[in-house]
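What follows is a single structure, and I will ask about it in a moment.
Only one protein chain is missing from this complex, and each of the others stays in its spot.
And now, subunit A:
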Amino acid sequence: MPIVLIVAEQQPDGNLRKATLNAVTAGRTLAEKAGAELHLVLLSKDPSKVSEELKGLGVKAVHTAGAPELEHYLAEVYTPVIAGLAQELKADYVGMASTAMGKDLMPRVAARLKAAMATDVMAFNGSGAEVTFTRPMWAGNVFAEVKLTTPVKVFTVRATEFQPAAGGQAAAEVKTFAPKIEASKTKFVDFKEVKSARPELTEARVVVSGGRGTKGDFKEIEALADELGAAVGASRAVCDAGWVPNDLQVGQTGKVVAPQLYIAAGISGAIQHLAGMKSSKTIVAINKDPEAPIFQVADYGLVADLFKVLPELRESLHKLK
């Protein structure tokens, strides 16, 4: 039987990165179409906690390897271990969520497996050996159906296109294996986390984003986000200016989000920004310029000064509670 192997990701704080749950659903969708078994793999200094969570996701097997060298993710250390397991299992497909780690690791794994790769897969089509992948090109302005013709096929998935897998299912077999650690020419130095009490941008139900129109003053954006329990996002312009941290950037070159509600305040709606948010369920645009391109994708547009209407909006929403 063909095998789909999905790589799970542990965050620096030791918890499972939530996008892994979406990748498991994507893997299941692929496994059903390809008539394959779904396996997971997790590498960590100590995989025990996360593997407990993974084994209830309704998969065939969870493969784990633990070693001190696996504490901080490094492509050169993880690649031979993942590729080695894929070869041992004779996996036909190897995939992962399109997180920073997924994008860094999977092409290197693909290179080692002499495999072609599809990035940011949004859907699987066809069946059996003829399964094809749908993925975005040109900043999401084109959807392409692609076929990989190498024996092993590698991919990352756009998490927002797949529901998170639910836990609490029959426990899968957890198989530990000894990782073959290769010497790395790269050393981990440090990780500086941008800490926030707000939900993670790519996982939030509501996102409030600010652009150049804020002139760098994000107080009202943040206050509205807190009222809604939302994550804060930003356009590229405000990240480039150093007004907010880089990892808040939504867009082709930042994060791709698809929340239930996306509120864009003072964002003109350049092509590169739209690529990161136009799959949101409901889009609200607040902008002084009635001609701003953001109004072409917004379900509800309000032509107004954000500094005037954001406090008003926040108070109205507060009264609804």
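Note that in this section a residue touches a chain if its C-beta (ideal position, glycine included) is under 8 Å from a C-beta of that chain, and two chains touch if they have at least 3 such contacts; residues count from 1.
The rule is short, and it goes like this: contacts and distances are computed from a predicted model.
Trainee: What name does the UniProt record list for the absent chain among "Na(+)/H(+) antiporter subunit C", "Electron transfer flavoprotein subunit beta", "Quinol:cytochrome C oxidoreductase" or "Carbon monoxide dehydrogenase small chain"?
Mentor: "Electron transfer flavoprotein subunit beta"
Trainee: May I ask which residue of A:P47, A:G66, A:G95 or A:G140 touches the chain that does not appear here?
Mentor: Looking across A:P47, A:G66, A:G95 or A:G140, the contact with the absent chain belongs to A:G140.
Trainee: Considering the complete complex, identify which of A:S48, A:Q169 or A:Q260 is in touch with the unshown chain.
Mentor: Considering the complete complex, A:Q260 is the one touching the chain left out.
Trainee: Using the document's contact rule, name the residues of subunit A that touch the chain not shown here.
Mentor: On the side of subunit A, residues 11-12, 17, 74-76, 79, 99-101, 103-108, 110-112, 114, 116-120, 132, 136-150, 184-194, 200, 202, 206, 228, 236, 239-242, 246-247, 252-253, 260-261, 271-272, 278, 281-284, 290, 295, 297-304, 309, 312-313, 316-317, 320 touch the unshown chain.
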